[in-house]
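Reviewing the structure listed below.
One chain of protein is taken out of this complex; the other chains stay put.
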């Protein structure tokens, strides 16, 4: 699907917002792609993100997926709006071993108030094929007239 | 609902497992209650867990909820089993401001292979009433014959 | 939780709406309880609702649960509003054999735009204890200024 952003400055708005998230720093996450309705966040696995078997904790992967889905929706919102997660559902298809987790989000529906976004977490090691390790379907809410800036 | 644990040493098994999670240390989470089919994890909010408005990131809250739900199911499993999250769904009812988030999990169904667990995240400030900020419904899988220990 | 309805005529509004649903007639469903934020719909199992093993099809049970959740939210909305399902998630805990399925819904959060509702399907046979066979968590949307009546 192809989307036209409501605000031409959407990419900077996403990047500024991302930079304010302490949680993204804790993950060591980086924003790889910011396009209208399509965002990719990459995380490198490390012990601080691990569950009891050494894999990435499903909640830490969810943190990256939720941010990717939120920004995919946010990229299509007007400049004076902010985004809130209403709900998400995650299916875990395989243990997230890493070393790299690529979290892709694509908007399925961009409504005035409600957006639906699909996320996928793919694992790769720099060579070889990627492996799908998790899916997300998320509902995002557009908060009108409250620009998403601090201060 | 009241459950009889299959393994009398369930509480120690949960605590040992919790201690091995790097993600729980990153959250600064603590295990407050470990009973058969009922687990409570408490997290104190801090900037490292924050999203762009300073609230606790929904994914970080999910990390605590998923662990609480996983341990609630794990507490009822035989000694030689380990637990895997199949999927979870989270609804976000209010921003998680903290300072304390109490994540409670209760088993709804403890099957031989599949368990269903309900989680609630309640926010409190040491005084005043608690406020429900998120719910989880999770499906957990019993991995038979693979004790959940390292080494 | 206890709620005060925005519209004193909420119960009649729910009953009129229910009576217009062809799907409720197909199920043979009846409205048993209509209280502020709390609705119960009862369905009797029959072959027209069955899946391949003779149990009630999960989707047919979902039809009753979704309506119960929608009406629980609708009972708290202003008179000039209508309700839409944004999403729901259903966990199936046991086969729904019947003969009676009691679908209970309770509002967890009643927002101006978004409500979150929890549903439970309990099976009973007129005697003996009820058995939990399914859970739902649903997000409902308030459509303002569009009364839910036919023209």
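Letters are used for the chains, namely A, B and C, taken in the order the chains are written, and counting of residues starts over at 1 for each.
Keep this in mind: a contact is a pair of C-beta atoms (placed from the backbone, for glycine too) under 8 Å apart; a residue touches a chain by one contact, two chains touch by 3 or more.
Since this is a predicted model, take the numbers as computed values, not measurements.
Only one residue from C:75, C:91, C:115 or C:142 touches the chain missing from this view: C:91.
Within the full complex, the residue among B:6, B:79, B:94 or B:114 touching the omitted chain is B:114. From the options C:30, C:51 or C:144, the residue with contact to the unseen chain in the full assembly is C:51. The set of subunit A residues touching the chain not shown comprises 89, 91, 93-94, 108-109, 116, 118, 132, 135, 137, 139. Contact between subunit C and the absent chain runs through residues 17-18, 20-23, 25-26, 47-53, 57-60, 62-67, 82, 84-92, 148. On the side of subunit B, the interface with the absent chain consists of residues 86-87, 89, 113-114, 139, 141, using the contact rule stated above.
The working rule: only the chains that are shown with their structure count from here on.
When the CA atoms of subunit A are superposed on subunit C, the rotation angle comes to 180 degrees, reported as a multiple of 5.
Summarising the inter-chain contacts, the pair of chains with the most C-beta pairs in contact is A-B. Multi-chain contact residues of subunit B, defined as those touching 2 or more other chains: 89, 91.
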